[in-house]
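Of the protein chains in this complex, one is absent; all others appear in place.
This part shows chain A:
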Amino acid sequence: MMWLRYPLSKVLYDIADLIKMFIIPAFLLFIVSESTSLAMTIVRYLFVVFVVLSSIVNLFTMVTFRYRINDQQIEVRRGLFSRTEQIVPLPHIQNVQSDTPFLQRLFGLTTLKLEMLDASDSTITFSSLKIAEAKRITAIVNQEVVSELTIVGTEEKEPPLIFTPTANDLLKATFTSFSFLVIIPLGIKLWNMLDDYNVSIGWLNKLLQSSWFMIPMIIGIAVLAVGIGIIKVFLTYWGYTLRSDTTTLYIKKGVLSETKFTITKSRVQAVVYEQSLLKRMLGLVSIKLETTGELTLSETALNEIYPYMPVKQAEQIMQQILPQFVLESPQKKLSLTALWSRLLKPSYLFIIALIVLLYLASPYWYVAFIWPIVLTSYRFFKWRNTRYDMAQSHLQWQQGAFVTERRIHIRATITEVKVTQSAWQRLFGVATIHTVIQAKPYAKHCLKDIPIQEAEQFVTWYKARVNDMTYEGDTVCI
């Protein structure tokens, strides 16, 4: 088996990347700035040293990085001073992701990430591979996963398409980015207020007072905002596809920078539906999956399947891809006692703010009362939006004041639970339930202020988890 290296075109790409990264600082340092002060000179020298070092690092990576792959394992060697040799059996690889930023695409390169099961040092990253080579590695790795099931000889056959957005869907999605248009009416209101108080800001005042200037400007800003919103959404989600077979989800997105990733279904620990106020109004929902292992590549959280899914379609799609996580929306609401316990709970921030204000600026003591008003409405909405349910082997709840989050757990994937009751909750006969699920390494969630009897039932419900499992062991058999 032959050792392979990065392709030579990586050198060109690295140079282009360096230029992209440093062209603006270089322009500012050497052309715009004419200062010859000592500090500036030092910064310039440091900059040159930094660029040179970066190039050397790139070169060394190019020279030292080697890998080889066969149908059993992948082996990677890298590092100059501290060498790393890594051997990973292919079945240990859980996820394959590829990310192609626009610049890389120009050179026919892509970034490939192989994610493994265990927690430590669990990702192999190929920072620049030829696209064909990345495909070859992906195929070898996936074959290993697929071949366990059946179907040999169905190469290059894409799994069935589950969802791809239409232009209409995307146009609707762009509305969610319009929220900042609110600044226009707010701006006008503020302006009128300033006008009433005869506050003038020189040239701005003159400009803004003439309506022939104001109106086109507002229209201009609105068009710009809409345009940017549309371009942004289309560049990310035009041509987005979600495919699925029995074991895996395949997701592809991005027009200029392409991202591809897969999620192994058996790794999904929980499903989360998230809705902001605006999405709720537009009937859209964001679907997220919580999996063991963190799926992050180029700053985007990849566990988000699709952020602008029409609500009706969402359920249908989940039925197709992860039927074990499909449930009716939760019905149970929090009790009135729970509302009281939350509203009456003292806010230390308020007490401290009041004392500080009384001490420092006593005429304005009433300002401190803005906080309880905000807090009370926040607490009220949070209480009102909460729903929960414990059905057979599912646990689900919805929470959140403005952005609501509905999360669905299945009992088998919950690794630990806890019920707690604080002295304050004891007064109102409510308690908090806690869950732990496996992530990287774990995630904790809780639902506050459900009646104590139901919290106790929650323990009983969880203990029935034995029924969901089969056990393999040396000493104990159930």
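Note that in this section contacts are C-beta pairs under 8 Å (C-beta built on N, C-alpha and C of every residue); 3 or more make two chains touch, one makes a residue touch a chain; residues count from 1.
Just so it is clear, contacts and distances are computed from a predicted model.
J.: Name the chain not shown, per its UniProt record: "Heme exporter protein C", "YdbS-like PH domain-containing protein", "Transport permease protein" or "3-isopropylmalate dehydratase small subunit"?
T.: This omitted chain is identified in its UniProt record as "YdbS-like PH domain-containing protein".
J.: For the chain left out of this view, which of A:R5, A:K232 or A:K463 touches it?
T.: A:K463
J.: Per the definition of touch given earlier, which of A:L4, A:L103, A:I230 or A:V417 contacts the omitted chain?
T.: A:V417
J.: Need a quick check: the contact residues on chain A for the chain that isn't drawn.
T.: Residues 412-413, 415-423, 425-426, 436, 438, 441-442, 444, 456, 459-460, 462-463, 465-466, 468-476, 478 of chain A touch the chain that is not shown.
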